[in-house]
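Notes follow once the structure below has been shown.
One protein chain is absent from this view; the other protein chains keep their places.
== chain A ==
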Amino acid sequence: MDRNQRPRSLLDSLGEELIAILTPVSICMFTVVLLVCILNSDPSSSSASFSSIATAAYAESDSDSSWDKFVGAFLNSLVFVAAITVATFVLVLLFYLRCVKFLKFYMGFSAFIVLGNLGGEILVLLIDRFRFPIDCITFLILLVNFSVVGVFAVFMSKFSILITQGYLVWIGVLVAYFFTLLPEWTTWVLLVALALYDIAAVLLPVGPLRLLVEMAISRDEDIPALVYEARPVIRNDSRLVQRRVWRERRASQNDNNDIENTANRNEVGRVVRSIDVEEEHVGSSERAEISVPLIDRRPDQAENSETFLEGIGLGSSGAIKLGLGDFIFYSVLVGRAAMYDLMTVYACYLAIIAGLGITLMLLSVYQKALPALPVSIMLGVVFYFLARLLLEVFVAQCSSNLVMF
């Protein structure tokens, strides 16, 4: 057997899907860190305090004591989480009443507002920072065009997948950058509160996200929301047919299956993911032959495998979907770490990636909708504080004396 002729071996395809989702998350985080470093390095251009619903209860100022700041941040997060819960329940209600068109219109409208308004603000800040010569009318024309293309890319399914993914990442970057402008204590407490809310919303029986997902499954519909899909899918009628076949087979087999989870960008912080993995026939020892149609595989070829390695893409057929809220809050954490030092950025980045990997493995084990925020956010926060308190002193001591190991 000539080695040169051997096609892709096991190691070539291992973990491919995990990398396919890690790349956009990394790009989003990197862009936010870059924006934070560029736009915050100039102290004279400190933006006015970002007032939003997240600072409604308490506006942090430097002169307060730590306890005051903590209580204020806690109140802020409570208000924010309450607002998100209410909004999510409204979404569930609308979905229940089958106002899908209205929801789609609202999603498109909010994407346009984010791209136009927030994107415009960031671009103005960048133009100001780099002294880029451009006049208002050109800028406005370009911005409106960019936003409209973005709305189409996100909601029309006939666009090139690369452009759609790029626009989704860019929307995540914009929202994340504006969240990093929140005061410091509020940001950290808010992140932890959202991680806890996510667990509650997805795993509790009355959680709004769980209701949403169950309704979507029972009706066999898509939830209209902004979701990043890591694998290109054929956008034509055959896909719908194939999906129906898949769901029917699943329903007939009465299994515990992979659910489609989507997250609404606007209701940030809700994260639900899915992985379309091959199904397992519960209660039977032989492996079921199931076909999960995808673009580059012929049907009726897949074989089942129940090891944990499915989580890292060995299952061979999954398209991993990650809600845009995940992107946003990971980037908020890393952006906030960037405001302190680059060492914390790297530590938090590794922690978030590790958390994402763990969550994906849990997903393959439990085979149902799981929140993607908690593990990563908790690891990220822990690593941030460890790096800030312990690591920095140690490393600065050593390397300023040129002692390394």
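Note that in this section a residue touches a chain if its C-beta (ideal position, glycine included) is under 8 Å from a C-beta of that chain, and two chains touch if they have at least 3 such contacts; residues count from 1.
FYI, contacts and distances are computed from a predicted model.
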| item | value |
| --- | --- |
| Protein name (UniProt record) of the chain left out of view, among "ATP synthase subunit a", "Phospholipid/glycerol acyltransferase domain-containing protein", "General transcription and DNA repair factor IIH helicase subunit XPD" or "Gamma-secretase subunit APH1-like" | "Gamma-secretase subunit APH1-like" |
| Candidate in contact with the missing chain, chosen from A:Leu97, A:Ile137, A:Val206 or A:Met404 | A:Met404 |
| Interface with the undisplayed chain - residues on chain A | 1, 3, 6-16, 18-19, 22, 303, 305, 307, 309, 312-314, 341-343, 346-347, 350, 353-354, 357, 383, 386-387, 389-391, 393-405 |
